[in-house]
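Here is subunit A:
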Amino acid sequence: MSCPVVSATVFAPLAGAVLITCIPAARKEAIRWVAAVATAVSLGFAIYMVFAFDLAKGGVQFVEEASWLPTFGIKYFMGADGISVMLLLLTAIVGFTGVFASWGIQNRVKEFYITFLSLTFACAGVFAAWDLFLLFVFFELAVLPKFVLISVWGSTKKEYAAMKLALYLTLGGAITMLGILILYFTAGINSLDLLELGRHNFTHAQQVWLFALFTLGFAIQVPIVPLHSWLPDAHTGAPTAGSMILAGVVMKLGAYGIIRVALSLFPEGAVAWSYLLGILAVICVVYAAFVAMGQKDLKYMIANSSISHMGYSTLGIAALTLAGLAGALFQFFAHGIMAALNFAIAGMTYDRTHTRIMAAMGGLAKVMPVLGVAFVIGALASVGLPGTASFWAEFSVFVGSFQIYPVLAIIAISGIVFTAYYMLRAVQRVYFEPLKVKEFAKLPDASWYDWVVISVIIFFIVAMGVYPSLMMNLVCSGLSPIMNDLKDIAPAASKFTWLATWGGVQ
Partner candidate 1 sequence: MELWQLAWLVLFLPLASFLIISLVTLPYRRLSGLVTIFGIGASAVLSIYLLIHVLADPHMHAYQDVWHWLTVGKVQIDFGIMVDPLAVIMMTAVTVVSTLIQIYSQAYMEDDPGYSKFFAFMALFTFSMLGIVLANNLLMIYIFWEMVGLCSYLLIGFWYFKPSAAAAAKKAFVVTRFGDFGFLLGVLLLFHYVGAFAYDDVVRVIGAGGIPSAALTVCAVLVFCGAIGKSAQFPLHVWLPDAMEGPTPVSALIHAATMVAAGVYMVARIYGLFSASDQAMMVIAYIGGITAFLAASMAMAQSRMKRIVAYSTCSHLAYMMMALGLGGFTAGVFHLILHCFFKALLFLCSGAVMYLYFHEENIWRMGGLYKYMKVTAITMILAGLSNVGLFPFAGFFSKDEILVVAKEANMGLYILGSLVALFTAFYTFRLIFTVFFGPRSEWSPVGHGHGHGDDHGHHELPDIGNVRPSQVALMEAVDPVARAESDRHLKKEPLTMTIPLSILAVFAVFAGFWGWPGLENGFSTYISWGHGHGGEHGFNMFVAVLSNVIVIIGMLAAWAIYGKRKNAADPLSEAPGYKYIYRVFERKYYFDEIYLWFIRKIIDAGAAVLAWFEENVFTGVFANGIGSLFMEIGRSFRLFQNGWVQRYALILFLGVLVLVAILVLNEPGLAVAIGGVMK
Partner candidate 2 sequence: MVSLPCYFGISTLLFTIGLFGALTKRNAIVVLMCIELMLNAVNMNLVAFSRFMDPGALLGHLFVIFTIAVAAAEVAVGLAIVIVLNRHRDTVNLDDFTWLKG
């Protein structure tokens, strides 16, 4: 271990935040650039990790270990397997573009960037922590900056949204904490090291209930219907960069927790609950799609579509097949950057028109062609078009889940039609058609920092759409221990009895 790469990736934003505290608040430009450099460093390390990760070796790499609270066996244990590497990259991308998306903020710039960078730091920490306690610390650490971001720099109903988010997420945190305590005492090995816990044999009953407890705690953050009520308000109320990181990264923390903690440690529990999880996932997909369809507010629509898209992830997890899980994880990445793009464009549009009601806009593509193109690309990524990362994610989830739950999968796949309907309708209402409001005719198109956001994210969307192997191999490497655990206990793949009997009759 020559260079602590993982820590560097995680702590670079925090270092930036600390540095910013030393800069006078009036020097806004300097503050912004420090933030940009800090996140760029993080991004650089993340990209380095993607290529330096040894696929042949697999497992957890770039390990850093130090004792922290030896009495309780708590360690500072950072590292990255394939999954972590991908999600660290995601966090770094969203953090980096988030800095540029907030370039236009004038109100309390210093405090804004400190908060934003701390949030990025905490999110990245979750993905890199291999000690359950450390993971939990990062997990909870992320709540506070979110609260501040929304309540200070947010819009419409911001206090309400911030409070709701904080309450929901701390409730999830409390449940998780309870789970950790129970886990600590049932395992009784005086360690919260995820790898050691993974080797411990829990009884079937312990697995079933601990899985339920952890999943419940994390499900609030995913979110899984009916625990999702905080999300639309929070995403809509947050400032642009806040929405980006909320949709792009924070939603993934919960789902990541389910895979990293609940599923890895309690595979038998996962098998026991998987059908229920699958049903909830499909409800997420369809219900949220319809709710999104019924929205008049652009950001509410995108927020609900995020719930719908994370439903695909949950379905992939519920399937417990390699393709399903890999698709679910790939969806983290794909949806993360795509949602960041959608929220960025929605924010840029809102900054210019000062409205988010879709019916009040229209014809903006003529005025702001660059934003229009980006919005169309974002919408198409949302629709899961081939050539974008989302396609592979959704397709992999479908392949993985179709073999296990054909009926659920069919319902979920119908979501692609609904998504196309409401996303393209939004494009039509906001950016196409004749210009409705004369005052909008002089709105400026993308500024240079908007260009940075748009081009970086679109680059990754398309790159991962054309060359998905890069991420997919990382994900599969990260999933191999889980698949090993599941090998003997997962239900038999074929549930096509209905078709088989039908075939037999003829």
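Selection rule: all candidates are chains of the complex that A comes from, given by their letters.
Criterion: a contact is a pair of C-beta atoms (placed from the backbone, for glycine too) under 8 Å apart; a residue touches a chain by one contact, two chains touch by 3 or more; residues count from 1.
None of the values given here were measured: they were computed from a predicted structure.
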{"item": "Which of 1 or 2 touches subunit A - same complex, any copy", "value": "1"}
{"item": "Contacting residues of subunit A [partner candidate 1, same complex]", "value": "164, 167, 226, 228-230, 232-233, 287, 290-295, 304, 321-323, 326-327, 363, 365-366, 380, 383, 385-387, 391-392, 395-396, 398-399, 402-403, 409-410, 413-414, 416-417, 420-422, 424-425, 427-428, 431-435, 441, 468-469, 472-473, 476, 483, 496, 499-500, 502-506"}
